[in-house]
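First the structure, which I've put down as structure tokens, then a few questions once you've had a look.
The other protein chains are all here in position, but one chain of the complex has been omitted.
Read from first to last, the chains carry the letters A, B and C; within each, the first residue is number 1.
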């Protein structure tokens, strides 16, 4: 996805380890896919799996090998045009919406490309001056791992045959029935990534600077909203009641004929394991901001702000919960903490923090330039590589988008 | 435009006075228009002048006369379908984008409609229990006065003959050449409309509740950005430098072939007085949020947040500056304070304040439902009825919109 | 509309007479319209009434006064940009789809424009060398008279108030109940306008050259299809039976949700006299080619070719039947001959006749350049100025268009 900041300290050994693990996971995720599966693109927001595999490799090839390894020859000098995503500073590029037409290079050629770049990267992994850049490339690739999974899910869904990405059984849920709340007394909280305090830990540039935020007393729900609760919203006419919706959301509902979360059909929903019966106790997912907001209004609650979420999230283990460890029929289950299962919509628009300045150059294009029109999501999903997210992590999407594993956790004023 | 809250206290005499003054001003603004001028609609965002005149009247007829005057008969029972804007609770309505096809009722019939409603309103103007509702109807009509002017400007601009709304001379500018800054030390500021403190003063619901905001030290420019400064931005390749733009903004620039503010052509620009040479010292106007943000980045400054603006604005006279008093060749001149000339883009997304709750019923549809995807503007413009705005006032538009009198005032960190 | 050829002979007296009569009729047709009525444009295919009045005047001003009256000064030199329709050779022009935004010049100014051009034309009306050109301008203006009526009908229909163009009563119908056929034995027929034979009679260039056409034995229905017959088609599921439709037509039906002729609503239809009950015995009108073809298939008949129609039409009086004589609540009634009431779709694509060559220059743009994608209609409608049409006359529209007075007359093989 979109960006990073170069931190002060680095731990080369850890980086080397992450590099191999990250790269291997990407290939494991692609393993169930045919050449054709890896090539198609089901909508402009999505990209082919093959493209994700190549783009993350292009990132290392460009910003590490090309820029830091004297004499390095590109594997194919025509490919940067294909595999640059949106870095204006890196020159023109192939139209995003047509990525699904690139039958060449083949999946096998892309895997070969990965191997050649990995081979060239190997001697650089313990170079301290590159540690931050490599950490960043790994974090970047983890973002694309999540996109690869959500994009292939969307593509397979388009096929009336409903093919499964993998056939393994889904994880059982364990969301407690009782409603608990994390309460907060309000006051000034410190939010954002603090480079001084978290020296050596990676974070994207949009997570900083660390700063103070003023909170009013509030409570954050102890669990995510469930499929059963969403069924009640539908049964109560949620999708037909204009008064529950934001104006843009109501227009979207009517224009797109929306009457349920994405992937729902009757009592089933489409998952990476194919069509399955919905578990009523599992967290609802694949909902837009508009839906999340309408549900909260219907429930007489509201969405949290991103800083409310972060103030509570700081006390939770960001590596716990149902997150991505390996390929499988990935779907939300029930996680006791704040992380895992689904990204959680907040009512905060995605905007720069006080004194935020984008880094100059291509690197600076990561996050800052997306700061209009989108909303922040917090937490981590079942498709987020474990270890990738943290309390200060800011994910962001447009309010109508819902092909990610997006859910909601309610908040209320105290 | 869009909304209000019913305040606790009311002053009937003041209201009666405002009612007549407000209604008269609307009619004065329409005076230079022919029946055809008042009928056309140049884009979906705009409405015909005639429609503004009728819609504001429908508002009083519906929420005051129909709801509070027993036995009142609608002037024409088919008209609510035509003149309801977006109140879902008031039933179906005519498609917004086709308002320009309504040649009937004619402008003369709409003026007659206004007269009949005014006549029916007269005995109600001193009724204390209706004072808030009537104040609100007046504020609502003032918003439409501004839209009437910006919409007719857009419609006349579409005509290659470049007809003037009126032929009077524009106001001379007096923006001081020297750069001054309003400095603020940071800390906790109280923002928003405080009903307890401002008892009896009207405010829209989106201006409250009053609450605390935490500010970092900053400075706000003593004047608006000028046409001459914008010319320098253009000359420096501002519209061709991707790195200055938000990603959505850059896409907009390229898709719409934007290379200057709206209404600019060579050294002239289109005004309500027709095509005129641009005054280099006058404030730039008709710019989108994207343009404002790109300019600020180019100038190595930033846009203020809405609370930074408000913290400074509280010390200024909201009724001073170049604002609307009468029909004329309305255009930004130069105003010494924070109000007047142009609405000023802030970097704050338009979102609810802490503990904000929309009012139930049709009235509640005014402001809350627009809280996604838009940005807040503060101040007042040359087309804002004097007395309409205040320090807590929140105007809001989508980031690409620029047919309003929109400008910018820079900010910087201290 | 679209084109003409200059004939060899001319009769100045007749021309002068036609000129005044034609010009007067246009103004009479505009008489019931307000300035706003005359300004709006309800779709890109239509034009404002005011524009028709001005464009036909521009035609005389450009091709007669400017080109043939030394020293003539244009009434307003900015207007040709506005009132040129599609003559590429006459330079750039205002976008057709935005004609409805031209509130200036006003209807009154356009009528003044007409008067000034008429005054300048007066001394030229008896000049033999201009007779053909003037005849052509009159025929051109008659085409626009019909468009003015169909365009204003479409615009008024868009208004939920359903305003009538005029309030006069519709004409009673007299279509005979019995089914009669005009039979033809087949063989070689002569079709098209024959300059040698019809010397002095006006015809458009697309009606020639006269040539031979080979016909197989056929019969043409003695009357038009009626509303009652169309009701039977609907009742039999005509609009829901894919097998009756051309593929493009079926896509159109589904895309546009078509389930009846344009202007139908329940048992009523919108007419130039406002909403009226439908007369079951009146000819059906406002149908597309797709609908006409589907109906014919359903009825186990077919549409005639244009030459079949012409071979029969040559024996009928082209000035008889229900055609336009004056402004009124114009609608199809029932005419005994082949002309009047409705234009009749043929199954002939609009293509050039053998040895047809477009005239060089602006004049040549009239007809030839439209010869792709459209179908020929024959006859004349209730909105066609009496005397305008003839047996060789070729009207043409795209197969989805139906805002003209379009109907059908069935044919069958013998």
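In this text, a contact is a pair of C-beta atoms (placed from the backbone, for glycine too) under 8 Å apart; a residue touches a chain by one contact, two chains touch by 3 or more.
Here the structure is a predicted model, which means the values were calculated and not measured.
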Check: shown chains touched by the absent chain are A, C
Which one touches the absent chain: C:236, C:325 or C:413?
C:413
Who touches the missing chain here, A:101, A:315 or A:414?
A:101
From C:67, C:216, C:236 or C:256, residue that would touch the chain that is not displayed:
C:216
Omitted-chain footprint on subunit A covers residues 34-40, 42, 78, 81-82, 94, 98, 100-107, 155-156, 158-161, 163
Tell me which stretches of subunit C touch the chain missing from the display.
86, 88-89, 188, 211-214, 216, 242-243, 245-250, 289-290, 293, 347-349, 351-352, 354-355, 364-365, 369-373, 375, 399, 413
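Basically, only the chains that are shown with their structure count from here on.
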Graph of touching chains, which shape: line, ring, star, complete, other?
line
At what distance in angstrom does the C-alpha mean of subunit C lie from that of subunit B?
47
Using Cα averages as centroids, what's the distance between subunit A and subunit B in whole Å?
37
Provide the list of subunit A residues touching at least two other chains, using ranges where the numbers run on.
none
